[in-house]
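Omission of a single protein chain aside, the complex is shown with its protein chains in their original locations.
In order of appearance the chains are A, B and C, and numbering begins at 1 in each one.
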Amino acid sequence: MTLYLLRRLLSLSLTLLAASIVVFLVTEIIPGDPAAFMMGINADPAAIAALRSELGLDQPVAFRYLNWIVGMLQGDFGQSYTYRVPVSELVGDRIAVSLPLTLYALALSTLIAFPAGVFAASRRNAPGDIAIMGVTQLGVAVPNFWFAMLLVLLFAITLQWFSAGGFPGWDAGVLVALKSLTLPAIALALPQASILARVMRSSLLDTLDEDFVRTARAKGLSRSQALWGHALRNALIPVLTIVGLQFSFLLAGGIIIENVFYLPGLGRLVFQAISQRDLIVVRSVIILLVFAVVAVTFLVDIAYAIADPRLRRQRR
Amino acid sequence: MTNFKTVTATVSAVALILGLATMPSLAAQTDITVGMQLEPPNLDPTGGAAAAIDEVVYANVFEGLTRFTADGEVVPALAESWDISEDGLTYTFHLRDGVTFHDGSSFDAEDVKFSIDRARAEDSTNAQKALFADIQSVEAVDAQTVKITLSQPNGLFLFNMAWGDAVIVAPETADTLATDPVGTGPFAFATWTKGDSVALEKYAEYWGEAPRLDKVTFKFIPDPTAAFAAVMAGDVDAYPNFPAPENLEQFKADPRFTVIVGSTEGETILAMNNKKAPLDDIKIRQAISHAIDRQAIIDGALFGYGTPIGTHFAPHNPDYVDLTGQSAHDPEMARKLLDEAGVSDLTLSLKLPPPAYARRGGEIIAAQLKEVGITAEITNVEWAQWLEDVFKAKNFDLTIVSHTEPMDIGIYARDDYYFQYADADFKAILEELNKTTDPANRSELLGKAQRKIADDAVNAYLFQLPRTGVANAKIMGLWPNAPTQANDMTAVYWVD
Amino acid sequence: MSVLSVRNLDLKIGRIPILEDVDLTLDAGHILGIVGESGSGKSMTALAIMQLLPRAARWTGTIEVAGNDVGAMSERALCTMRGRDVSMIFQEPMTALNPVHTIGDQVAEVVRIHGEAGRRHAHARAIEVLGRVGLPPDRVAPDRYPHELSGGQRQRVAIAMAIALRPKLLIADEPTTALDVTTQAQILDLLRKLVREDGMGMMFITHDLAVVAGLADEVAVMKKGRVVETGPTRQLFRQMRHPYTRALFTASAHVPERQPRIETAATPVLEVRDVVRDYPRPRKNLFQAQAPFRAVDHVSLTVRAGENVGLVGESGCGKSTLARAILALEAVQAGEIHLNGKAFSSAGAGPDIRQRAAAQVVFQDPYGSFNPRHRVRRLVSEPFFLMPESPQDADRERRIGKALEDVGLTAGDADKYIHEFSGGQRQRIAIARALIIEPSLIVLDEAVSALDVSIRAQILDLLAGLSDRLGLSYLFISHDLTVVRAITDRVLVMQAGRIVEDGSTEDIFHNPRHPYTRSLLAATPSLAAALDEPSGETVET
Partner (left out) sequence: MSAPPADRNAEGNFLGAALRHPAFIAGLVLTLLFVGAALLSYLWTPYDPTRLDIAAKLQTPTSGHWFGTDHFGRDIFSMLMVGARVSIAVAIIAVGIGVSLGVPLGLYAAAHRGSLLDEVVMRGNDLIFAFPSLLLAILITAVFGPGAVNAIIAIGIFNIPVFARLSRGAALSLWTREFVLAARVAGKGRARISVEHILPNLMNLLIVQGTIQFSLAVLAEAALAYVGLGAQPPLPSWGRMLADAQTFISLAPHLALFPGLAIVLTVLGLNLLGDGLRDLHDPRLRRART
């Protein structure tokens, strides 16, 4: 197990290294000069040049790459070109929105998907199952930004139950903050919940076909006892993978939803940074997101080992 | 003290009567949330070009020697008054007394000298360095007097000093203005929640008339739909530059809101690359101008808000000459001109920056050009790309952009400007204009300049960008127009 | 007292009849053997008794377990019945246990859910029961997980769960089919002991006549959903009133006629010298590599022209690995393999394709051996690839037709797809494919193990005939000693990667020298022996 973890850690760092090169190169060839953007349409060329040197953009590529990497290893993500504050500070502010939103959406998605999937699986091909599967089929097909628009139209504009967006900050109180994240979290969670419910159902159905479930039934367990006591834990393994993937997807994938609800989250930070050519922010945030994906995969692997004793001992 | 008490008592009494008469409920609200489309990248108006900076801090946090009023007039600000020498080269500014910066330090002539010298220095990152180009020297005569000497007369100098890029800052705080702006205005910077909002608070020691609001929050909502929803839901109280004109009808119909329609300094043009074939042929440029139906663009892209223009000049300016008839919508004429120029199957690139007027206007223009046989290939670009590709590399045929700086007809005299006009005759007119201070002569020269660029069909002049805002009906004192990019909150208040 | 009574049981799944008019009775303390080939409905009968039928199944008739009519019972009552009054053991021990629970918990669960004891007491009971089935806590701790146990041990756990509450009826559905013979013998002994001690009735389902003959008091023979004959074991097998019983009996003991012509003088077809095959094992930790697993350990063997050589051993002994090495499908770590006197190895670019033509193979699984997307013509002619000038057009057709006719099919079958054939026919096609380029050696890797006895007998006849007629050599790999005895001239016994005994078939079966060979032979159930013995018991090993 330790060896396995070490190997995974090594491959994790290699992935990050490769990702850092890719991201750096892509942001390097992106057309548009950050300094020119910042100084605007009537700017004096000399002023742009002065800004370029102030931002360190006149240094050679390799030097800037190493500078960035070494800085990151020391926990210094550099300074935002546009905001002129440390990237880490900027990212910290945004994570305070994106992470809770992600967790909120993930919690909603799991809370919806779990019972729905179990219910559907336990009533295979019965009307309840077919109804749930129909709804999830629809949920998967709905683009979340469209769904978000409809939510705003209904709950913010027409009913005025929720504000149409924005984030008052955690200082405004946890409940207030959570309320402002509710519509976005629902918009994000619905398609994810649909996917998860489907995975949950099919995984559970597969497990219910396993011999050991039949054994459990032969022991005298009722259908639902066998489902909860024996099938569920085994069925959770593929579900865990999806939950892990969804976490990383939601963390980065909220961009459009963040735009619809004008939430100051990570996705919008990058989106904005791309259009403003705040390349250092783009790089650092993407690397951070890659790190999150890799780290979550790693955690999911550990979770596997906990869920499945067969993996606890040795694993290649 | 006694005096004060009396005043207070009187005020209270009056308020009581008024209150009984007009407002049975609570006292008026003293905080406001103002929606803006773009978040400023930083809050230093002397170190960045973004309009959003001025929209937050101009006249609220920072002030210059002079300032613009709501109708575009240049009036004294930190300079109480000034004397101009006979030759128009020396300006002596008499500064206001009792002005303090928000950090408590006092304001004097040294701060003015520092600010102006900083802006025109070699390594300055001031985006509008050109404003200071004619300044030869700045001298602090005494604590309340500053003498500025110009190298040549400049009729626009007081106007220039009213710009946000020319505000006065203190040397001690100059380096941190980007994140912690300290100025002399009626509001002091309080907090900045990045990606969401900037909050300002009333500055108790303000030299002038105290603002009626205690707190102003600028909330950044880039998405027009979100903006609509935010206004509808009451998340923002006012959105002075509302990005979706199509929604204004709904606001008009709703008694909770007032719609404020004003003008801006934004001449919106279909810019053409004057040195790139085939657009170096005036006939083709004229053909394009005639192919365009301005009213259709205004109706389709701006839902009827906006004034057609026939040259690069703001219609609300007294010196404006209406030349729209000269390039009236006439597809027949356009086709004829194209024939005369001997081109057929013309394909031109049309690069569109992000604002809705450009993206929507572009689609309409492409359709209109198609009617006369010109294919416009649309590419939507971001600002960064536009600056690099269009503005710097001049790799374009057509583009749509709104030139929002006030009185910017001078760009037609610039060498190497992106639409590459820089006609010698036009430059001569401008040179003369700069030397002229007499209003009548100036007016004539300005007319001449307007006619010249219209005659040459440098660009297709579309419309003056409107400023369409929406606000809670109980809010008073918002600027209807935008003589500069600003949201001056000094005179804003709530009624009940 | 009767613990099981099934009368007039008819069962359909959808519209397909599965069981027709099945009658069975079983008394306490007795063992009822149910024998039949695949598809005879024996498992479905068991599931009907348990009421664990597929959803689409509908049945009529009467099923009484310990005097209770299961048809009249609610699902709740059935749950109470299952595990307490009647319990069941399934065929596949590898998948029958929940991989994420400890064996102790799984046994204790039976006690717990039937309300017999609280959590702690249930655990104590579990340990006690595990002890009864030969898994005392000092040898196999109850907190072990199923994957840490061998197949035999897992089957013991399954038995422990089944007998924890001393049910009146135990249904065992092919409980030893997936096990090696020695393990099978132990499990059978255990079951027999438990039946005697607890006085329960056991319904034992198997396809193996020898097993049932040695175990059951009564036997029911099933065919296509019907019970064709039933009666006390010895009486039934002595009399064999029903022709099907007779056919089964004959097929089980079938020995094909052979006239082998072994050329001792010529170069051996296959010569294996000191071959070693290692598999790397995962590292123990970062600094310490684990010694590789040696699947084949210095094995040498020879197969002469026309000779049928058997290779027997239990699962995991390395016989299939050896087969793959002989076919140059896997590299060897040491030793040499010679085919018709020339070195044959997968090293470098692999063996010359012409040389490959000399050795062909038939695998165990008649369903997995063919690409389902190709027609038989293409499947059978695939080895033509090995010929320098593969036959074309009419010649090709002729040879494909001949190969199919050689194995008892017709030339017209070439146009069909593989799913149109039964398991036995598929195995014939596999043999045709091996034959078509006239190899000198065919490796038969458990080639008849998945087949029902009657089909198996036919395929053995086919193989014997082909060998005699074409002078083919076989390397016949199997775990089944009866089959090996029937078809080979010489036998090699393999244990843990080594050949422990090598001799002529008759010699080895009559006079085994190595203790492992002896234990294998002793554990192999024998129909003749079972019927000759005075009581239904074999010697404990």
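In the analysis below, a residue touches a chain if its C-beta (ideal position, glycine included) is under 8 Å from a C-beta of that chain, and two chains touch if they have at least 3 such contacts.
Quick caveat: nothing in here was measured; it's all calculated off a predicted structure.
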| item | value |
| --- | --- |
| Touched by the hidden chain, restricted to displayed chains | A, B, C |
| Contacting the left-out chain in the complete assembly, out of A:Ala19, A:Ile69 or A:Val176 | A:Ala19 |
| Sole residue of B:Gln29, B:Thr90 or B:Asn380 that reaches the chain not shown, by the stated touch rule | B:Asn380 |
| Option from C:Met88, C:Leu327 or C:Leu527 whose C-beta touches the chain left out | C:Leu327 |
| Residues from subunit A at the interface with the omitted partner, ascending | 11, 14-15, 18-19, 22, 26-27, 29-31, 125, 137-138, 140-143, 145-146, 149-150, 152-153, 157, 248-249, 251-253, 255-256, 259, 267, 270-271, 274-275, 282, 286, 289-290, 293-294, 297 |
| Subunit C residues that touch the omitted chain in the full complex | 14, 38, 43, 56, 91, 174, 177, 207, 324, 327, 329, 353, 356-357, 359-361, 363-365, 367-373, 382-383, 385-386, 417-419, 423, 430, 433, 450 |
| Positions on subunit B where the hidden chain makes contact | 223-225, 228, 232, 244, 246-247, 249-250, 296, 299-300, 354, 359-360, 362-364, 366-367, 370, 378-382, 385 |
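Everything below uses one rule, namely that only the chains that are shown with their structure count from here on.
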| item | value |
| --- | --- |
| Chain closest to the middle, measuring from C-alpha centroids that were averaged per chain | A |
| Whole-Å gap between the CA centroids of subunit A and subunit C | 50 |
| In the complex with subunit C, residue positions of subunit A that touch it | 2-3, 6, 210-212, 214-223, 225, 229-230, 233-234, 307-310, 314-316 |
| Subunit B partner contacts - residues on subunit A that touch it in the complex | 31-34, 36-44, 46-47, 50-51, 54, 82-85, 90, 93-94, 97, 149, 152, 156-157, 160, 163-167, 169, 259-262, 264-265, 268-269, 272, 274-278 |
| In the complex with subunit A, residue positions of subunit B that touch it | 39, 41-42, 48-50, 122-130, 178-179, 193-196, 219-223, 225-226, 228-230, 232-233, 235, 354, 382-385, 387-389, 391-392, 401, 403, 405, 408, 411 |
